[in-house]
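Before I ask anything, here is the structure I am working with.
Here is chain A:
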Amino acid sequence: MDAMSMGNYGVYVWSCFGLTLVMVLFSYWRARLRHKRVYRDIEVRIKALEERE
Partner candidate 1 sequence: MWKFFHQLASPPHFYRLAAVLSPWLAAPGIALIAYGVYAGLFLAPMDYQQGDAFRIIYVHVPSAYLSMMAYMIMAVSGGIGLIWRIKLSHAVAAAAAPLGAAFTFLALATGSIWGRPMWGTWWEWGDPRLTSELILLFLYFGYMALRAAIDDTAKADKASAVLALVGVVNVVIVHYSVEWWSSLHQGQTLMKKGGPAMDPAMLYPLLAMILGFTLLFGSLLLRRVRTEVLFRERRTRWVREMILSPEGS
Partner candidate 2 sequence: MTDAHKEQPSIFSGLAATARRDLLLAWKRPGDVLNPLFFFAMVCTLFPLAVGPSAEQLEFSGPGVLWVAALLATLLSLNSLFGSDFEDGSLDQLLVSPQPLPVLALGKTAAHWLTSGLPLVLVSPILAITYRMPMSVVGVMMLTLTLGTITLSLLGSIGAALTVGLHRGTALLSLLILPLAMPVLLLGANTVSLAAGNDVYTTGIWALGAYAIASLSLAPYATAAALRISNE
């Protein structure tokens, strides 16, 4: 428990590490989402073109 409180600085230290984790996960999620969207948009367009031909 002592290690968690970090000599009363626990709130600051843990919030920093937590924020970093959130930020990294967010960046990863954004990158993934954008890739999916771009891929799907292209897929829809190409399939639509394919059917017309």
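Selection rule: all candidates are chains of the complex that A comes from, given by their letters.
The rule is simple: contacts are C-beta pairs under 8 Å (C-beta built on N, C-alpha and C of every residue); 3 or more make two chains touch, one makes a residue touch a chain; residues count from 1.
Just so we're clear, the structure is a prediction, and the values are computed from it rather than from any experiment.
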Identity of the candidate that touches chain A (this complex; choices 1 or 2): 1
Complex contacts: residues of chain A adjacent to candidate 1: 3, 6-7, 9-10, 12-13, 15-17, 19-20, 23-24, 26-28, 30-32, 34-35, 38-39, 42-43, 45-47, 50
